[in-house]
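Worksheet for the structure shown next.
All protein chains but one are shown in place.
Note that the chains take the letters A, B and C in the order they are written out, and that residue 1 is the start of every chain.
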Amino acid sequence: MIITLKQNATAEEVSRLRSELEDQGFIIHPVEGTRYNILGLIGDTASLDARQIESLDFVDKVTRIQEPYKKANRKFHPDDSIINVGGALIGGGHFAVMAGPCSVETPEQVLETAKACKEAGATILRGGAFKPRTSPYSFQGMGPEGLELLELAKKETGLPIVSEVMDISQLQYFDNVDMLQIGARNMQNFTLLKEVGKMKKPILLKRGLSATYEEWLMAAEYIMSEGNEQIVLCERGIRTFEPKTRNTLDVTAIAMMHELSHLPIIMDPSHAAGMSRMVRPLSLASVGGGADGLMIEVHNNPAKALCDGPQALRPDQFNSLMKEVQALHNALIECTNC
Amino acid sequence: MIITLKQNATAEEVSRLRSELEDQGFIIHPVEGTRYNILGLIGDTASLDARQIESLDFVDKVTRIQEPYKKANRKFHPDDSIINVGGALIGGGHFAVMAGPCSVETPEQVLETAKACKEAGATILRGGAFKPRTSPYSFQGMGPEGLELLELAKKETGLPIVSEVMDISQLQYFDNVDMLQIGARNMQNFTLLKEVGKMKKPILLKRGLSATYEEWLMAAEYIMSEGNEQIVLCERGIRTFEPKTRNTLDVTAIAMMHELSHLPIIMDPSHAAGMSRMVRPLSLASVGGGADGLMIEVHNNPAKALCDGPQALRPDQFNSLMKEVQALHNALIECTNC
Amino acid sequence: MIITLKQNATAEEVSRLRSELEDQGFIIHPVEGTRYNILGLIGDTASLDARQIESLDFVDKVTRIQEPYKKANRKFHPDDSIINVGGALIGGGHFAVMAGPCSVETPEQVLETAKACKEAGATILRGGAFKPRTSPYSFQGMGPEGLELLELAKKETGLPIVSEVMDISQLQYFDNVDMLQIGARNMQNFTLLKEVGKMKKPILLKRGLSATYEEWLMAAEYIMSEGNEQIVLCERGIRTFEPKTRNTLDVTAIAMMHELSHLPIIMDPSHAAGMSRMVRPLSLASVGGGADGLMIEVHNNPAKALCDGPQALRPDQFNSLMKEVQALHNALIECTNC
Partner (left out) sequence: MIITLKQNATAEEVSRLRSELEDQGFIIHPVEGTRYNILGLIGDTASLDARQIESLDFVDKVTRIQEPYKKANRKFHPDDSIINVGGALIGGGHFAVMAGPCSVETPEQVLETAKACKEAGATILRGGAFKPRTSPYSFQGMGPEGLELLELAKKETGLPIVSEVMDISQLQYFDNVDMLQIGARNMQNFTLLKEVGKMKKPILLKRGLSATYEEWLMAAEYIMSEGNEQIVLCERGIRTFEPKTRNTLDVTAIAMMHELSHLPIIMDPSHAAGMSRMVRPLSLASVGGGADGLMIEVHNNPAKALCDGPQALRPDQFNSLMKEVQALHNALIECTNC
């Protein structure tokens, strides 16, 4: 950590700060510049609050050199983490496809969709039972019953299931769910993060709409600091100024998160753009960019339910996309030697 | 609601959509353009999901004319709401000043700060017992004990208290707290919003870091839809590209929220910029812009605790700011007749 | 265009607006709602300023249904445009690779880099002679001499050249340059756009750092409205909240621009992230996402010039990337029938 002092910092102020920091076990290296003096701090600064030091009258700014996350940090865990979701592997070369309906609605819908997804090559079944909705007047999901329908589909197809939990009070219903999803709006619901950190289930951690990479990894760190290190990151689009799409899928996140962390990262092209016709190009871009998997919304019969499935693919669309995903993925692997 | 159809929409598709919407009680006015046809929808469209209709292959886009919020809407509640927090009024001409420490730390700190705030003119005491922190390795607040210290200060000074609740599991400790604060990161914690919506206490609803005005009002609507209409909005800075300040205080929110809603709005200049020296100019800008109140961090002795209080004012700074706030506020009121 | 009237709009106001608009040749369809009345406008509204109508006291808002761009609009030009840059084709299935140094520095540098780029499969040589720099104290480019070096490299290798023009006063030097680049900061330099619109050369139009798709297409429209329809769009990263990369490459732009416009779109992964190690994953993501080409910075000897080439690939890195790009591109084409 680098502390830049103001020009008018007095010797006494600086010496008080130095001894306080030395008492905390840090080693201090002062560097005198022409217009600024700086203090270089050596030691484990993860627990140090940069802004608190920055608030001192005689400090100009504080620059963090060391990342504030440890357990999620690639530097202390050089090998790729491989996450096992009821038998389906993610990361370290294992490509996962989570597919299924946005919301669980009926037994037929879930079962038919699940079967179609499995046939096309999905490795995990997704489906929402608790739905975070912007409006209190919108459908809020089927709740516990929805989870039961997913379990039924799991029995039928053998696909492990992933579903979103919005609050610790709902955790009691997730015993038979293989992977818990933390939604974008809950990425900094610290109470929830800590609680799932005490569980033994893999967690799918979606990125907040305006979260930086570091904030996202700090959210993972919350979970990991409680003992649960089975985390898969999921990029689902960030908020930008573009009104024509709901959000903007950030493919740079794939390579950057692979550099910063050992955790796998999958992409959600369905939520990102919010339109089914963008799912194909964004999925293929994600594969090209090196993603460890995809999360795609599929609905068995969007035509029947007239007003449904803004971003869902039909099973036949999903099936043909899977072929392209596979072809691109193979080309990428083969070419590593080309 | 305006539904713009694609050029290649077939008569059958359009007629199916029309009859489906008519079955839901809407009246449809079609308008034929040169390159687009549109359907004008008349009726209460608040519960209609625009994106679901937009997902139809033959629909180009859907434009909402009517706001999706009702109870928070100025159109159905033309008079300013006045919120009563343990005797302190906010809105409709009543200016509130919430002041106190960021985190509750010790009895002395809370009491001394509370007394100084009251003397300077604060009307409500603020203080954090449960703290949402970006890092799991940072101090997470004193918890229930912190609330007890606030209650002690309330008894001593008579100031009503406001404190943040992060999760429904913490609500049990807030019986003696006069106003519950929902933090920026929890603005869309819908489970929490619904739960405080069932309570009889006033709620301070902070704006999310990247939330639009409509998303903010929809969060208020979540609370109000459960029966609790005592809400004060609090703008605390939005995320922008500027690295020199933590966030950017949006003063336009004051006049816009007054136009869109009847709820009062106060400003938090301490969290916005994240530096104590910006609190004065941002407070005075807020008063000029028509805010219904301010929320300001004050710490009795930032010098003693060397590394504390990045954004807190000292009592003497707060005192002199209050004089300026008062002078500006008076000038504004007098001049309405000038 | 949809004009939503305020509830308190008087019959006289509305009738005055209607007759004014009818005088301009529009046909008006009024629709009466429960709480709003709207006017549907039929006719060519591209030249109508929505904000001017919105400024009327009795108007609530104005919604554009028809896009304000015509010549760049896919709707009026359904076939892909294919742009010919000195023999190299872009768009409609033709994939272009523009490669070369960020700044032209010496004859050796340009020649060696150009040869290496050609060998690896580049179809166009890029190089900057006029450089837009954030600081007046940074190197501003070689100017006209730099263009001469590029022409030399063109003679040696046969590669057509593209280079950036920053101001109409520089246009005199670009006679032998095959394609003019308009940089991100100049995307709304309307004087420059109009002037290159009068030329017969293809234009590479980079997207502004915070520009929407519509603003970008309106910039293209400026050029096209003067007669020059040979435009290639270039996405080079948008500004986001992420500090770890310079900008964020928006791959959704590829499919969206293909939908909205007939103009080809290429991607610049070098400028987007601003780090050479991100060029490979972003290039492959761009190919997967359907881009019509890439623009990549290559430098013959970054090691020699110690402090140079933040985002440039070495020739051998570029060569091996080109193989992967080719493999992915082939897999994509083959699979269209899979």
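Throughout what follows, contacts are C-beta pairs under 8 Å (C-beta built on N, C-alpha and C of every residue); 3 or more make two chains touch, one makes a residue touch a chain.
Please read these numbers as outputs of a predicted model, since none were measured by experiment.
Just so you know, the chain we are not showing touches A, B, C across the whole complex. Here one chain is not drawn; of B:4, B:186 or B:210, the residue touching it is B:210. Note that of B:65, B:284, B:298 or B:312, the residue touching the chain absent from this view is B:284. When the omitted chain is restored, the residue from C:151, C:215 or C:259 that touches it is C:215. Interface with the hidden chain, as seen from chain A, comprises residues 2, 4, 7, 29, 31-36, 38, 40, 42-44, 60, 63, 65-66, 75, 239, 241, 243. Contact between chain B and the absent chain runs through residues 210, 212-214, 238, 240-245, 248-252, 254-256, 259-260, 272-273, 277-278, 281-282, 284-290, 323-324, 327-328, 330-332, 334-335, 338.
Residues touching the missing chain, restricted to chain C, are 16-17, 20, 46-47, 49, 51-56, 68, 132-138, 140, 166-170, 185-186, 188-192, 194, 209-210, 215, 218, 221-222, 225-226, 239, 246, 274-276, 302, 306-312 (touch as defined at the top).
Keep in mind that, in the parts below, only the chains that are shown with their structure count from here on.
If each chain is drawn as a node and touching chains are joined, the picture has every node linked to every other.
Measuring from the average of all protein CA coordinates, the nearest chain centre is that of A. If each chain is reduced to the centroid of its CA atoms, chain A and chain C end up 31 Å from each other. Per-chain Cα centroids separate chain A from chain B by 27 Å. Those residues of chain B in touch with two or more other chains are numbered 239.
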